[in-house]
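All protein chains but one are shown at their positions in the complex.
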Amino acid sequence: MALHVKTTVNGDSAEFLCEPDETLLDALRDRLGLTGTKEGCGTGDCGACSVVLDGRLVCSCLVLAAEAEGRSVHTVEGMAKGEELTTLQRKFLEHAALQCGVCTPGFLVAAEALLNRNPDPTEEQVRYWLAGNLCRCTGYDKIVRAVLDTAREMREHAHA
Amino acid sequence: MVKVRIWGGLRVHTGGEAEVEVDAQDLRGVVAALGARYPEMKPALEGGVSMSIDGRLYTNRWFEKVRPDSEVVVLPRIVGG
Amino acid sequence: MRYEAPSTVAAAAALLAEPGARALAGGSDLLVQMKSGLAEPEIIVDLKRIAALNGIRETAEGFTIGAAVSGAALREAKALRAAWPGLIDGSKLIGSTQIQGRATIAGNLCNASPAADSVPAMAACGAVAIVTGPKGSRTVPVEDIPTGPGKTSLQKGELVEAIRLPKPAPRTGSAYLRFTPRTEMDIAVASVGIALTLDEGGTVTAAKVVLGAVGPKIIIPEAAARALIGTKADAAALDALAAACSAAATPIDDKRGTREFRQKVVGVLARRAAEKAIERAKGK
Partner (left out) sequence: MPKDIATRTFKQVGTRPLRPDGIEKVTGRARFGADFSLPGMLVGKILRSPHAHARILRIDTSAAAALPGVKAIVTAKDFPEADDGLHDIRMNVMAREKALYDGHAVAAVAAVSAAVAREALRLIRVDYEVLPHVTDVDEAMKPTAPILHPHMVTAHESPEAKRPTNVAGKYEFGHGDPEAGFRKADHVVARTFKVEAAHQGYIEPHACVANITSDGQGDLWCCTQGHFMVRAISAGLNGMDLSKLRVTASEIGGGFGGKTTVYIEPVAVALSRKAGKPVKIVMTRDEVFRATGPTHSASIDVKIGATKDGRITGAFAELRYQGGAFPGSLADMGAMAAFACYDLENVRSIGWDVVTNRPKLAAYRAPSAPAVCFAVESVIDELARKMGMDPIDFRLKNAAREGTLSSYGPTYQAIGLEATLRALKAHPHYKAPLKPGQGRGVACGFWFNFGGQTCTSLNIGLDGTVALSVGTPDIGGSRASMCLMAAEELGIPYDKVRCIVADTASLGYNDVTDGSRVTFSSGLATITAARNAIKVMCARAAAIWGIPEDAVEWVDGHARPTGPNAGNFPPLSLADIAAQSHQTGGPIAGHCEVTAEGAGVSFGAHLADVEVDRETGAVKVLRYTVAQDAGKAVHPAYVEGQYQGGAVQGIGWALNEEYVYGKDGRLQNPGFLDYRIPVCSDLPMIDTLILEIPNPGHPYGVRGVGETPIVPPMATIANAIASATGVRMTHVPMSPPRVLKALSEA
């Protein structure tokens, strides 16, 4: 029997009907049309479906849609404000930190969660935090540089 | 006439010869001449081959000219990923 | 199929007593099993809406960790981390940052994988599971919950409500190490959890050594603990520890590693984990 779920997505209230075994990833993509969150494996091993659920970074493929009831979900679509990209999004472009770009939404959501927690991460901290996000194109080099450079610029702005 | 080097696998059809001389002015002519002389080689040639003229690789050009002193090599069709 | 999110432990236990019911804590195992068709539950009982299961309680006796507490929340619990760093070593290795946001040690225990990272760590630290069911509550050492791959000693309707750890004795150190081919995102090929206590002179007075991924369930070789107790964990003692662990291991060959490899490496890990635990016991 379908469940009626009321939740908040990127600050806006949202509701949908879903099957009890439906994942949050499927609900985001198929019920709410938010296809920025990607499915790479469906088993929590690639991070392409990363979202923030009530402040915690999670794989939306391992969350039931029904669990979102009354909670708050943040996806890649919630990052830029209108025409204005976040520093992180801009740095990904400047550093050419994406090739095919399918892992990019997951990396952005995960890296943003890191920087919210730790504004001055070391390279090692960035690498371990992002170890759950697979990228097959870049070898990670430019992604790590983009995240470190974002942290640097955000710190400089914070001090300015 | 132009000398054509062929890869090892096809030499079973030329009696072991690694290089044969054919009368051809372009790559289509080379393939046609080889096929006419060695009918058993035809399926391989028609299945698609790459050709090299003086070190430059061609995969799809019938009308590329060959000269009597050209280095012509028949190769399996080059693929990529 | 139904999804239920009860608000009390009693209600959860009642639902779990129904046919085809499965508890959902972090979901990082259950949802994967559902996707692959390994699990086809008729009722999913989400434990995360039960307030009592969402916190870590510290008392004079120890710590009580609710079944719905995620790995990420566990790492943020400073007092627990200081008391039992070995437990955190284990729990933080369960999956990626994303998995840490969901996975629980109670779930890790009940999933009963021989390679579960938090289980040897918990067992070494002397953790017990608070099991609640239709007949009330009971306390079970964590090592007695899994009985084999995917199998537990829990009865129908029972759930692990919390994991309880004692307060460590002075000069106690704990550590957990595993071997994986990658630095992250892997299942342990072999693992060791150790907790040990030193006297003021640095002699080991108590030790518990627990091996993971080298048998159908965790292995607690008494000989390994004996190799340490009464010694200053010198090179000879550590060699004896490693040998005892390798001898106690009964691993299999599979896609993750060979029998021979696991046997060898579990000894290496034991030595390294013991060294780490001793450093911690000495307050380094």
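Letters A, B and C name the chains as they come in the text, with residue numbers starting at 1 for each one.
The rule we apply is simple: a residue touches a chain if its C-beta (ideal position, glycine included) is under 8 Å from a C-beta of that chain, and two chains touch if they have at least 3 such contacts.
Model, not experiment: these values are computed from the prediction.
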Candidates A:L3, A:C41 or A:M154 - the one touching the absent chain: A:C41
Residue among C:E42, C:D199, C:E260 or C:E279 that touches the chain left out of view: C:E260
Hidden partner chain, residues of chain B it touches: 5, 7-13, 18, 44, 50, 52, 54-61, 64, 71, 73, 75-76, 78-81
Footprint left on chain A by the chain that the document does not show: 19, 29, 34-43, 45-46, 48, 75-77, 79-80, 85, 89, 92-96, 98-105, 108, 124, 126-128, 130-145
On chain C, residues whose C-beta touches the chain left out of the figure: 35-36, 179, 181-187, 189, 254-258, 260-261, 264-265, 268
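Operating definition for what follows: only the chains that are shown with their structure count from here on.
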Separation of mean Cα positions, chain C and chain B [Å, integer]: 67
Distance from chain C to chain A - Cα centre to Cα centre, in angstrom: 29
Chain A and chain B: spacing of chain centres that average the CA atoms, whole Å: 54
Chain A to chain C touching residues, read off their complex: 1, 3, 19-21, 23, 42-45, 47, 50, 53, 56-59, 61-64, 66-67, 69, 110, 113-114, 128-133
In the complex with chain A, residue positions of chain C that touch it: 1-3, 5, 24, 26-28, 31-32, 34-36, 44, 46, 48, 70, 72, 95-99, 101-102, 183-185
